[in-house]
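Here you go, one structure.
Only one protein chain is missing from this complex, and each of the others stays in its spot.
On to chain A.
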Amino acid sequence: MPSPTDDETPFPVLSHSASLSALDRSHLSPHDAFTYPLRQTYDADGAADPLSHLRHLKDDRSRSRRRKRAWKKLMWVKQSYPDNYTDQATFLENLQRNPRLKPYDFWPLVADSTVILQHVCSVSLFVVCFVGIYQERVSPVSLVSGSSFATFLGWILWERWVSEEMDQEEDVSASGIGIGITASATKSESIRRRARAASIRRPVVAPRIASVTPSSSTSRPSSEAASSSSSRPSAGNSTVNIQIQIPEGERLRTSRPPRHSSTTTSPSSTNSPASPTSPTSPISPISPISLKEPSPTGADGQPLLRRASSEVIPDFAPIPNEANRLHQRLGTIKSAILIYSTLLGLSPILKSLTQSTSSDSIWAMSLWLLAINIFFFDYSGGVGAKFPASLSTNAALMASTVLASRLPSTKQVFCLTLFSIEVFGLFPVFRRHVQHRSFRQHAILTALLILGAGWGVGVVMRDPGPPGSWPWRRGLGGMVVSVLIAAIATGGCSWWLIGLQRYKNEIRGPWDPARPIIMSRQRWESQ
């Protein structure tokens, strides 16, 4: 008998499609096992209906006489079945398909995607402002004073929100400790050790530490407690904040300056709080800035840490809340002034930074950097999450630096850099808080951003008309287009993502590494 190749067998199209349509099954049959990956192509390899031969294998009389005992999925028993026997009842019975599939809903998805929209809009606003300054259509000073004023307002708002949350937290601090302890299991060793050391030294502060430290991790449940307590204006707490260094940087540094005001070389710390730059203080811990101005923040940061943890705590602990808040504010203002003056000093250097590079390279480079900023931005971060992902923020600040270096005058350079710090460093923090507080405000903010970005792009797209004319038509057109694009992008992408869910085919089974469940890790750690 001529043995035909397996490809010449009749190809059971119907049975395949039937089995594929049953996607909601949780178990696969052996049949699926080797047809599903091949389903879109020509099933060349042995795909000719394995069910049929398995069925026949089962019905086979001459074999079944010998098989008196049922086949078992065990290896230590000697079984009278051949080694390649495939038991249809048990084969792949433990396979699960999409075990943790959580179907998306349209509107929640759209609502969530507004975060991305907001960020893209703020980036485009920044670009628009740069173009405005570059084409000398916008006065850099008016831009930066306006934005600084807005930032100042935002700071005041933010501080009020935080203190409100603080007061709420005060009552439920005990439960907050619990959350903090359990969540702290995931945080890094060094932080844990330091926190423990601090807690040993000052048992009174310990609960707060426990709830503060998780803010360095990205664990969600603890983020609230963390954010609220990390900004608690007690001095004992502030030392802990400094030790952690990264999370919510602006709050950390705020408490620092009062203590070392005598040692720093800053200008007088009694500047009026209404100074236009004061709201910028929160960005002091962002790394790119400390790169640019190593002396004030970086250099005496280290000794200060040590001092703070050893001496200062006992002195400051009994200070009441109000005084602490005042201290914090003063500190914020002071670091704002530090940054302000440092930027002012650095601007001439920045201006000549890329003189030898052609503009084309700068445009391309800043495009890439801004793309990196958008793609690596930490959209999921809650209120207390780590300060905006460092790669993203660094990329944005580098983009603004190279863009600023294209500008002709020192004033423009200074203004653009300051503006970029406000947009990329502080605005995300504010946006997160708004989103956290109420969805309505969040939506309003999103709409404003979309409209603003659209208007700006529309205006900038065109050569400036005669001086004094207000390009409202262009602006309106840009707004309409941006709203359209935003709607299509969020709606379309959400719809698309929901549609793509059908193709999700996650396979789980006993071969996957088990996830160990460890309860008492903290136990021996804390003993």
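As a convention for this text, a residue touches a chain if its C-beta (ideal position, glycine included) is under 8 Å from a C-beta of that chain, and two chains touch if they have at least 3 such contacts; residues count from 1.
We adopt the following convention: contacts and distances are computed from a predicted model.
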Item to complete: Would you kindly match the missing chain to its UniProt protein name, picking from "Phosphatidylinositol N-acetylglucosaminyltransferase GPI3 subunit", "Mitochondrial import inner membrane translocase subunit", "Pre-rRNA-processing protein RIX1 N-terminal domain-containing protein" or "Adenylyltransferase and sulfurtransferase uba4"?
Response: "Phosphatidylinositol N-acetylglucosaminyltransferase GPI3 subunit"
Worksheet, complete the sentence: Sole touch to the unshown chain from A:105, A:136, A:170 or A:506: residue A:506
Worksheet, complete the sentence: Sole touch to the unshown chain from A:79, A:390 or A:410: residue A:79
Fill in: Residues of chain A in contact with the chain not shown
3-9, 28, 30, 33-38, 40-50, 52-57, 60, 62-63, 66, 73-80, 82-84, 86, 91-92, 94-95, 506-507, 509-521, 523-525, 527
